[in-house]
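The structure follows.
The complex appears here minus one protein chain, its other protein chains still in place.
Per-chain numbering from 1; labels A, B and C assigned in written order.
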Amino acid sequence: MVTPPFLLHAPDGFFSTPVALAMWAATIAVLAISLRKAGEDLDERAVPLMGVMAAFIFAAQMFNFQIPGGTSGHLLGGVLAGVLLGPWAGTIVMACVVGVQGLVFQDGGLVSMGANIFNMGIVGTLGGFALYRIIAAALGGELKGRLPAAAIAAWVSVEAAAVLAAFQLALSDTTSLGAALVAMAGWHALIGIGEAVITVAALSFIAASRADLLEMRHMRPSRPRTALSGELP
Amino acid sequence: MKIVATVGFILALSLLPVGSFIAIGAAWAALVALSMAARIGPVRMVRASFVALPFAAAALPLLFTKDGDAIGTMDFGLFALTATWPGLIAVLTILFKSWVSVQAATMLIFTTRFHDLMHGFERLRLPRLMVAIISLMYRYLAVLTGESSRMMRARAARSAALPGAKRPSVRWQASVVGNMVGALFLRSYERSERVYVAMQARGYDGTMVRHEAPPLGLPGFAAIGSVAVALAAFELVAFLWLPRP
Amino acid sequence: MTGGASGAASARPAVDVDALTFTYPDGTHALRGVTARLERGEKVALIGPNGAGKSTFMLHLNGINVPQSGRVTVAGLSVDDRNARHVRALVGLVFQDPDDQLFSPTVREDVAFGPLHMGLPRAEVEARVQRALASVGLSGFEEKAPYHLSIGQRKRAALATVLSMDPEILVLDEPSAGLDPRGRRELINLLRELPHTMLVSTHDMRLVADVFPRTLIMDGGRVVADGPTAKLLTDGALLEQHGLELP
Partner (left out) sequence: MTGGASGAASARPAVDVDALTFTYPDGTHALRGVTARLERGEKVALIGPNGAGKSTFMLHLNGINVPQSGRVTVAGLSVDDRNARHVRALVGLVFQDPDDQLFSPTVREDVAFGPLHMGLPRAEVEARVQRALASVGLSGFEEKAPYHLSIGQRKRAALATVLSMDPEILVLDEPSAGLDPRGRRELINLLRELPHTMLVSTHDMRLVADVFPRTLIMDGGRVVADGPTAKLLTDGALLEQHGLELP
C-alpha cells in the first residue's frame, strides 16, 4: 500500500507557506541554470530524447519487488537520470517527472511541488551526479570504478532527500525534527540500498548491451533498431 | 487562469492559521459547489483525494510533542507519550488543509484537458523546452508504462514456485528490477530516436512550431484579479473574525 | 503431491475451462463465458479479431488473471490465487513482444530466471538452460545480450525462457508477428517438433493451417466456433462473420 519513496512526494499542507515558497524560489533558480547549461550541449534531439526519457523514469518507477513485511521497493531514479543524461538534462527531466506526478497524478502537491522537485530532482540528480563524478574520478574513472560510485551516490541521494524533507517538515512546524529524522532518514537508509542495487544493475545492463551510451555525457544519434531490423553484424 | 486560481486557492489555504477549521470548511464547501457545477461527482473527487493519507504518519508525532493540556497518555513502559490539545489541533489542521488542497488540484485536472494545461503553462512563461518535454512525456507515458506493465506481467508469468522451495532473495529481486530498468531504458532510448526521425520527416528542425495560445486579454486579467481579491478577503476574514479553538 | 500433476493427470484434460468471465476494472467485459477443453498433447490455434479477448483468456491459464466467475483447471489443478504460483510451473506463457520477456543482460540469465525462481539447485538450472536453448536452436548463445539478437532469434530465446521451466502446456500469444517469411518457416518447424500441449493465438491464417489440427475462434469474449482446422478455415461465411479471412 504505502510505497515508501513516495513519502518524499509531500502533499500540500505539510509545509508552511514560507518554507514552500522558499523552496520554490530555490528550485526555479536551479532549473533556470540547468536549462541554460543543458541548452549549451544538447542539439535538436533534446526534445524527443528528454521527453521520452522523462516518461521512461516514470515508467521505471513502476517496477517493484516484494520486501518481506508486505511493502514493496522500487527505483527513484535521480542518479540514474544524471548518469545517463548528464547532470543538467537529468535535472530537468526529473523536475518534469516530479511535476507531472504532482499535477496529473496527485502524487505530491502544487504549492509543495517546489520542495519536492528540490529534494528529489535537484538534490537527487545534480547532487547525486556530483558525488558520482567525484568518487568515480577517485576510483580511476574506469567502468569498474564507476559502478561503486553510482551505488554510493544513489544511496546518498535518497538519504539526503529524506533528511532534507525532514528538516523542511520540522521548519514548517509540522513535526519535530527528531521524530522526522528518525522516521525519514531511518526508513530511507533501507530504501537507499534498494536504489543502489537497482541503479548498479541497470547501469551494468546498459554497459553490457550498449556501452556506447555510457561513454558520452550527452548523446548523439546512433543506430535505431526497430522491432524488425533484424540480423546484426 | 485555472492554474493561477488553483495555486492561489491552495496558497490561501496554507496561509490559514492553526485551528481555522471553519475557514477550511468554508473553502471545502466552495470547492464542492464548484465541482457540482462542473458535474464531477464529489465522490470521485473525494476518492481521488485519499492519496494524501499515508502522509498523515509524518504529522502524527506532533500530537505528542506540542506542549499543552494533555488529552491522554499512552504508557509504553520505558517512555510515555502524552497527546495534547494543541497537538491534536495542529495535526487536524494539517490533515484538513492537505485534504482540501488535494481536492482542489484534483478538480483542476478533472476539468482541464491536458492540452489546455500546456497552453496555460506557456502563458505562465514556463520555458518552451519544458513545455515541449512535458507534452511528449505525457504522450509517451501511456506507451512506456504499457511496456513496463507487460514486462512485469512476463516476469510474473515465470515467477513459479514449487511447494516447499525457498523464496528468492530480496537482493536478487532488486537486481532483476535493475535489469528491467536497464532494458526499458534501451527500449525508450531507441524509441526516442525513432520519434526524432519521425519528427524530422515532417519538417522538425529543432524548434517546435505550435499554434500560439490565444492571448489572455482583458477578461482574463480581470478574472485573475477578482480571484485574487476574493482570496485576500477570505484570508482577512479567516484571520480576524472566524472563531478558532 | 498436491494433485499428482504429472502422473495421474494423463486421464484428465490438460486444460479445462468452464463458463469463464472476466471484466477489467474499467468495465470492459473482455470474457463473457468461455468454455473450452484441451486434451493432453493437443495443438490448438486460437483466432479472432483484435479485441476478441484472446490475450485476456491466455492470462487466465497461468494464474496471472484469476477467474471472476467460472472455473479454470490446468492438469487437474484448479487455478486460483492460492496455487497460481504452482500453476505457473505447469504452464509456460510466451508474450507477443520478445522484448517484454527478455530483461536480463545475457541469454543465459534470462533462460535461468524461471528455474532459479523455482528454487532449483544450480546444476539442475544449468542443465535446463542447456536443454532449452538446444531445443530452440540457440546453443552457444548463452553469453550474448538478448539485445544483440535478431528478431527471429529473440522470439526463439523468449520461448526458451519458458521451456527451461519444463512446462506441460505452452501458451503462445502471436508467435509469428514481425518475422520475415524465412523466420516464420523456422518457427513453424519448431512448433511442429515440440511435444507440448499447445494453445497459440495468431492472426496468421497460414500458420494456423500449417501447424494446428484444431482451431478455436473467439469473438466478443466468447468461443464462437471450435473444430477441426480443415473444416473451419474453409467456411468462408463463418470467417467473414468474425472479421477473418481464408488462409
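Heads up, the rule we're going with is that a contact is a pair of C-beta atoms (placed from the backbone, for glycine too) under 8 Å apart; a residue touches a chain by one contact, two chains touch by 3 or more.
Predicted, not measured: the structure shown is a model, and the values here were computed from it.
Participant: Of C:64, C:205 or C:232, which residue touches the hidden chain?
Facilitator: Candidates C:64, C:205 or C:232; residue touching the omitted chain: C:205.
Participant: Considering the whole complex, which of C:34, C:125, C:207 or C:244 touches the chain not shown?
Facilitator: The missing chain is touched by C:244.
Participant: Consider the whole complex, including the chain that is not shown, and state which of C:13, C:152 or C:221 touches that chain.
Facilitator: Final answer for the missing-chain contact: C:152.
Participant: Quick one: which of C:66, C:177, C:194 or C:209 touches the chain that's been left out?
Facilitator: The missing chain is touched by C:177.
Participant: Using the touch rule from the top, list residues of subunit C that touch the missing partner.
Facilitator: 49-51, 150-152, 177-185, 203, 205, 243-245
Participant: For the chain that got dropped from the picture, name the residues of subunit B it touches.
Facilitator: Subunit B touches the missing chain through residues 114-115, 118, 135-136, 138-140, 142-143, 191, 194-195, 197-205, 209-211.
By definition in this document, only the chains that are shown with their structure count from here on.
Participant: Look at all chain centres (mean of CA atoms) and spot the one farthest from the centre of subunit A.
Facilitator: C
Participant: Centre to centre, by mean C-alpha position, how many angstrom separate subunit B and subunit C?
Facilitator: 41
Participant: Suppose each chain is reduced to the average of its Cα coordinates; what separation in Å results between subunit A and subunit B?
Facilitator: Once rounded, the distance between the two centres reads 18 Å.
Participant: Tell me, which residues of subunit B touch at least two other chains?
Facilitator: Residues 147, 151, 176, 179-180, 182-183, 186 of subunit B touch two or more partner chains.
Participant: Quick one: which residues in subunit A touch 2 or more of the other chains?
Facilitator: 204-205, 209-210
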